[in-house]
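Missing here is one protein chain; the remaining ones are kept as they sit in the complex.
As written, the chains take the letters A, B and C, and residue 1 is the first residue of each chain.
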Amino acid sequence: MPTILGQNQYGKAENRVVKIVRDGDTHHIKDLNVSVALSGDMAEVHYSGSNANVLPTDTTKNTVYAFAKEHGIESAEQFGIHLARHFVTSQNPIHRARIRIEEYAWERIATSDAGDTKHSFVRKGQETRVSQITYDGEKWEIISGLKDLTVLNSTDSEFWGYVKDKYTTLREAYDRILATDVSARWRYNWTDDAEPMPNWEKSYEQARRHMLHAFAQTYSLSLQQTLYQMGTRIIDSCGEIDEIRFSLPNNHHFLVDLEPFELKNETADGAVYFAADRPYGLIEATVLRDGVEPRIPVDLTNL
Amino acid sequence: MPTILGQNQYGKAENRVVKIVRDGDTHHIKDLNVSVALSGDMAEVHYSGSNANVLPTDTTKNTVYAFAKEHGIESAEQFGIHLARHFVTSQNPIHRARIRIEEYAWERIATSDAGDTKHSFVRKGQETRVSQITYDGEKWEIISGLKDLTVLNSTDSEFWGYVKDKYTTLREAYDRILATDVSARWRYNWTDDAEPMPNWEKSYEQARRHMLHAFAQTYSLSLQQTLYQMGTRIIDSCGEIDEIRFSLPNNHHFLVDLEPFELKNETADGAVYFAADRPYGLIEATVLRDGVEPRIPVDLTNL
Amino acid sequence: MPTILGQNQYGKAENRVVKIVRDGDTHHIKDLNVSVALSGDMAEVHYSGSNANVLPTDTTKNTVYAFAKEHGIESAEQFGIHLARHFVTSQNPIHRARIRIEEYAWERIATSDAGDTKHSFVRKGQETRVSQITYDGEKWEIISGLKDLTVLNSTDSEFWGYVKDKYTTLREAYDRILATDVSARWRYNWTDDAEPMPNWEKSYEQARRHMLHAFAQTYSLSLQQTLYQMGTRIIDSCGEIDEIRFSLPNNHHFLVDLEPFELKNETADGAVYFAADRPYGLIEATVLRDGVEPRIPVDLTNL
Partner (left out) sequence: MPTILGQNQYGKAENRVVKIVRDGDTHHIKDLNVSVALSGDMAEVHYSGSNANVLPTDTTKNTVYAFAKEHGIESAEQFGIHLARHFVTSQNPIHRARIRIEEYAWERIATSDAGDTKHSFVRKGQETRVSQITYDGEKWEIISGLKDLTVLNSTDSEFWGYVKDKYTTLREAYDRILATDVSARWRYNWTDDAEPMPNWEKSYEQARRHMLHAFAQTYSLSLQQTLYQMGTRIIDSCGEIDEIRFSLPNNHHFLVDLEPFELKNETADGAVYFAADRPYGLIEATVLRDGVEPRIPVDLTNL
């Protein structure tokens, strides 16, 4: 045969699982989108169509729902660890499982008289929390993060001193809006069942908070500088995280030219901007704890 | 000519305008998506292509940005009123202007040490606030509302006692999840420049809060009942609002059948649900103050 | 009670039904997205939550699938007629049914040696065909059309002679690209079971073709003029259609300014354009057969 099979994986993607936990009258909610990808001795199904080694994707879906009942969902990461361990240890042909999870946050609806309600929720709608849990039967790799967290500084951003070639027309900026939709993935240094796990929920909240603070507190000469500060702040503050990768679109806000209408736009009391869609700058980089090998894939987008 | 021209309108859609107001070091942000639609003596441009009565859509775009500077953006409604009045009163051929606005909310990034930052923001990301301002030179029609506000009650919802025909297989439910993405439009009874305007910002917050409370506090025998309670609560509580229309998808959360795995799903400590995409129930209705004529268009969706 | 119930409707939206018809080895495919909306004596379910008059949305879903088997899917319109008639005639409390259908077209995969395959298909992917069938027990209203049919003329379009006010900066154009995503809805004059129905499939193909020809063959001084020609051509050519409404975004293609790079962009052998996203002109109008009352709702978009 002139062709051979390379890397392959399969499973059920986007299993939408909602778990309600009842603590008396007070309910709690976990809302996940779980994707399973399994690899192993899968050559034959590609070559001949024999499914003798294939656990159906439908079964992986069933397992997601059954495990949500059997093990609960303490955190996305913990839930993914249960699943990945199960597939690799229970099926001989499966040598590697990768579980990807999106998590949607909810908050309680507050009523004026009685405070927070016990079983009424409104979706928070801000960022989507993400996690990728990979297990090969020996070592764990846990990459967590978030996407679509939109932030904006209305000042403390400049851009000048750049290279100018024959195609350069951009004017230097000494006070501009800096805005982006943060997509971040951070890798935990926990890899071994013998070591104590991080507190996944607490770690997420801390990483997110440090990232927001770094964004707000960095006087920025370039989005790259802001990115690096955001990564460094997380690695400095979170000993359990060794590596982080960002994909940051530069959401351009252009000062509108109002001169034709005899208006000065940029004045002491404010200004008007056009928020552009496409094209946009796209800044991507990995920040690493010194001495660490990078493992997070480079491509967080397809563009 | 065997054909005639019916209702027509034109303008620039989706002008993305961001206004930063500077109050010393403290900045404020308004983030809008503004669509202009003008009507009037426009037969000739359709029949012969003569643009003699046509103010270019590009001009309507320029006007949006110039007015954001000249008049500021006190609220989406107030901004739309400035725009609509301008088009109708400054151009003879234009007899009617309809301004539609989406507003995206932001909140300040809080830093642990210093509290809220002065010019750093994170997009709230929950519902999108919407408004439609229509002016014909005499009367105003202001319809405001929101979309994509996702809410969920994890109990206090039943569904039984319905009609059963030969195609009915649904099992009655005595305790189910009730979840929806609220799309609501409410009409203000303010129509006349001679009357004092409502406080648009405050009215929005109140209508939203009452709606959430009614959703949380209604023990529901059908989504229609919940809808009606939400509408009634707003009209009871907000004297400036006479009519409200809802389009509420029933975001189905199906109890997963775990019997094949020898698991009982519905237990005292909780349950696992499959959150379905399509199809979904879709419940739409108008609630009116008694004695009022409905004016909000029936179609909030195209499905 | 200080509030009353206005227009209301309910049903299952977005039932994705695929019908395979087998004619020996040769298969045929119909791929629909069907949304049901029912109205009638529904006050009680809103006021008290009593479902005594409510046929469950789940039942309407079941009916869609059962009817695809029982009646087949000759056309989207014919299928919708079967459904609407059933709901109105079989359920006393239901006085009006509106069925909306999206249809996705497929074509056969052609193999080099053997020509068209018999049961292998590729989705055409161009426009989405749409239909809305409404029945009140006496009269039918059939509105069909399409959306997302993207067309472009690379010349034979001008725009000049328009109104200029203090906010006008646009330069007149004597040769520009004209491009739009056609969204069209046309209303058939068939309303009565006693009259012979149009051939829905053939009528769709003819209306689509005439519309494309009118777009291609109109030397355009404004998008409004092109719109009117498209509508007139359909009404002139299709006796079964009395009214058509268009919503046409002006997909702006801006000539890029290459002067800073010492390049002349607009030359005899062509030019380079920036295809913009937002904002865009939006032109909407109804074209009617003379003497006919308009019935197609004005709002085809929410912007």
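Basically, contacts are C-beta pairs under 8 Å (C-beta built on N, C-alpha and C of every residue); 3 or more make two chains touch, one makes a residue touch a chain.
Worth saying up front: this structure is predicted, and the values here are computed from it rather than measured.
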Among shown chains, those touching the left-out chain: A, B, C
From A:G137, A:P260 or A:P297, residue that would touch the chain that is not displayed: A:P297
Option touching the unshown chain, where C:R129, C:H253 or C:R289 are the choices: C:H253
On chain B, residues whose C-beta touches the chain left out of the figure: 166-167, 169, 260-261, 277-278
Touch list for chain A against the chain that is not drawn: 1-16, 35, 37, 42, 45-59, 61-63, 66, 90-91, 93, 100, 159-165, 167-170, 220-222, 224-225, 227-228, 231-232, 235-236, 243, 245, 249-250, 278-290, 294, 297-303
Chain C residues touching the omitted chain (full complex): 16-23, 27, 29, 31, 62, 65-66, 68-70, 106, 109, 111-112, 117, 119-127, 148-156, 177, 209, 212-213, 215-217, 253, 256, 258, 260-261, 263, 265, 268-277
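Note that in this section only the chains that are shown with their structure count from here on.
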Distance from the mean Cα position of chain C to that of chain B, given in whole angstrom: 24
Separation of mean Cα positions, chain B and chain A [Å, integer]: 29
Averaged-CA centre spacing for the pair chain C and chain A, given as whole angstrom: 37
Shared-contact residues (touching 2 or more other chains) in chain C: 167, 169, 278
